[in-house]
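Complex shown without one protein chain; remaining protein chains in place.
We call the chains A and B, going by the order they appear; numbering starts again at 1 in every chain.
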Amino acid sequence: MNSIQRLMNFFISLAMILGSILMLINPEKGYVVITVILSLGLVFSGIGSILYYFKMARHMVGGKIIFIRGVIVFDLGLFTYSISDIPKIYVLMYLLIIHGFSGLVEILRAIEGKNNGQKRWKLKLSHGVLDFSLALVCLFVIHSVQFTVMIYCFGVFYSALVRMASAFRKTEIVYIQ
Amino acid sequence: MDTDVKIRYFQNNLVTCGLGIITLGLWTNIKALLHFFTEFSQIIADTAKETGLEEEIVLPVFIVVIALIVLIITIWHIQIGMSSIRVGRGRKKHHFYILSAMLLIALNMYDVFYLFDVTTEIPLDAVITTIILDTTLTLVLLDMIISHFALLVLKKR
Partner (left out) sequence: MQEDFHYYATYCAAFIAGYTHEECMDICYSAQFVDLCSKSFLSGIGAPLSAATTQLQLELMDVRTDIIGLQDITRIWASFHFLPKDLYAVKKWCSKKYINKYRLICGPNGELLAETVKLAKNTSLQAVGTAMHVLADTWAHMYFAGTPSLVINNTDYYFYELIPEGDGYTEKHISFKHSPKSPDNPDKCFYVGSLYQMNENSIMNLGHGRAGHLPDYSFIHYKYLPAWNGYKEVVKDNPSDYYKAFCQMVYAMKYLRGDIDSFKTDTYAYDEVAPYEGRIKEILNTRQLSVSEDFKKFGEELSGRVIEKFDVNKYKEEYVSSSGNDKDKTFLGKFIIAALSQKSMVTNKIYKSGNRLAGVSVDYKSKGFKGIKDFAKLISLRRNWDE
């Protein structure tokens, strides 16, 4: 990881920690902020995919699927923004699904890393399992919004800590003396 | 372009378009369901008021109707997409899915024009997202139809 990436990871983690604290103190404003950040991320990712298609992937065999993916992700981002003004519980469910999905992806990546002999697969797996479990628990106690918000915030907080830890992890390069 | 190269291009296009139609169709339906779910109580209340029926009666009927519509539309998209993929991979030769696709294009165009009707009270953000998705789906369907016919012409040669 280079210094810029470490710095970016640190600030993203800080934003996640602040976001989760804000959501606990003031759930009304907190989840709107999180939804807006999430929607912006998705919109830019979608635009990125579309631009990538026009710059590079249009020359690739079967590259059109990248354009379609870009449109879907862009639309997902706009949709995420549009639901930021609806009742809290539905937004929470939507955020939980996304959180649960990212947990599942992390688990799959950890298993793949383990099969390829990667060292840090256990950390990835534990992170993924925790994310996914939290999302599941939240779905079962969704009737109690406060309780759900607490569990969700804990999940975001934990993810932020893991990200921050990876930002400070030493890169394995030996310097010849 | 060499004829073989063109054939491969259009076959690959059919497969890509097929995948795209399935993905776009699924996402459109998921979005519609989420929209419905978030405005659930308002829709039930409005419908009960208009029809004069009790909400307890309107609710299950509404759920069944919505579920059926979503299921039919999902299956429709998957049918077109899978047929396109099969034709693209040379496993099947049929044209019915083209008629099906043309009907879907007509429905999409109607949906888009309906959004421009200023008398409807659809929020702007919903209008934009729907236009983007429906337009993309229409373009993908058109691309698929063009590829299908181009492939027919090339294979006859």
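As a convention for this text, a residue touches a chain if its C-beta (ideal position, glycine included) is under 8 Å from a C-beta of that chain, and two chains touch if they have at least 3 such contacts.
Predicted model only: the values in this text are computed from it and were never measured.
Trainee: Looking at the full complex, which residue from A:M16, A:L38 or A:I66 touches the chain that isn't shown here?
Mentor: A:I66
Trainee: For the chain that's not shown, point to the residue among A:L40, A:M56, A:V141 or A:A165 touching it.
Mentor: Hidden-chain contact among the options goes to A:M56.
Trainee: List the subunit A residues touching the unshown chain?
Mentor: Contacting residues on subunit A, toward the hidden partner: 1-2, 4-5, 49, 52, 55-57, 59-63, 66, 69, 112-113, 115-120, 172-174, 176.
Trainee: Which positions on subunit B touch the chain that was left off?
Mentor: Counting only subunit B, the missing chain is touched by 1-2, 4-6, 8-9, 12, 15, 89.
By our rule, only the chains that are shown with their structure count from here on.
Trainee: Which integer distance in Å separates the CA centroid of subunit A from that of subunit B?
Mentor: Distance between chain centres, rounded to whole Å: 29 Å.
Trainee: Hey, which residues of subunit A end up touching subunit B in the complex?
Mentor: 61-62, 64-65, 68-69, 71-72, 74-76, 78-79, 81-83, 86-87, 90, 94
Trainee: Which residues, counting only subunit B, touch subunit A once they are in their complex?
Mentor: Those residues of subunit B that touch subunit A are 12-13, 15-17, 19-20, 23-24, 27, 31, 34, 37-39, 123, 125-126, 128-129, 132-133, 136, 140, 143.
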